[in-house]
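With one protein chain withheld, the remaining protein chains of the complex are depicted in position.
Moving on, here comes chain A:
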Amino acid sequence: MDFRFDIIEYYAPQLLKGTLLTIGISLAAIVVGSALGLGVGFGKMSSVRALRWPVSAYINFFRGTPLILQVLIVHFILIPPILGTTNGVVAAIAALGLNCAAYTAEIYRAGIQSIDAGQREAAYSLGLTRRQAMRFVILPQAVKRMIPAFGNEFIVLIKDSSLVAWIAVPELMYWSNAMKGQYLRVWEPYLTAALIYFILTYSLSKLLGYIERRV
């Protein structure tokens, strides 16, 4: 088999640019998804039915429809009225972030509800308000338990970010496709992209493992 390293070398600048954009979009979506997910998760736990219902609908929609459709809907339907034009990078971050929030919301909820009720009761009995009990007693313990689940979610997000090549965001998958088109070869672009995605996700899982041990 002839595997042409020379074309990978030739295409390296584009692949590097694509990789950096993949990292950028993924990080931004992780930040958006984690922050939004916290709000959505608390909404899901709310005692107010009028709040719980739309939040459940949100979670069900984003967990129950294909991400590629969510990307297309955000890109073509949601973003243009807001920005006045399409914007692939913004749509990519928004779609991935909204999708991520639906999953992290459940991670927050499960993590918070896994903390023994006695912890909350002890905090309340000392005069802490609900907010203080959450901040000083529940969340610090819950976050540690959430880390592995967050790790899984973030790894999925990095891999799924490849779907935004569909809306012509010039990230890693986009450039792999372009490379395939230019050289009419599949092995070099796709194996290279696979290796790069693997390095990204593997590094992240190692990083989170380290954080989990340190917390």
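We take it that a residue touches a chain if its C-beta (ideal position, glycine included) is under 8 Å from a C-beta of that chain, and two chains touch if they have at least 3 such contacts; residues count from 1.
Everything that follows uses one rule, which is that contacts and distances are computed from a predicted model.
Missing chain, UniProt protein name: "Amino acid ABC transporter ATP-binding protein", from among "Sulfur carrier protein ThiS", "Thiazole synthase", "Amino acid ABC transporter ATP-binding protein" or "Cytochrome P450".
Residue A:Y124 is the one among A:F42, A:Y124, A:W166 or A:Y190 that touches the chain not shown.
Touching the missing chain, out of A:N87, A:Q132, A:N152 or A:S205, is residue A:Q132. Considering A:P140, A:G181 or A:G209, the position touching the chain not shown turns out to be A:P140 (whole complex). Although one chain is not displayed, chain A still touches it through residues 116, 118-119, 121-129, 132, 136-137, 140-141, 144.
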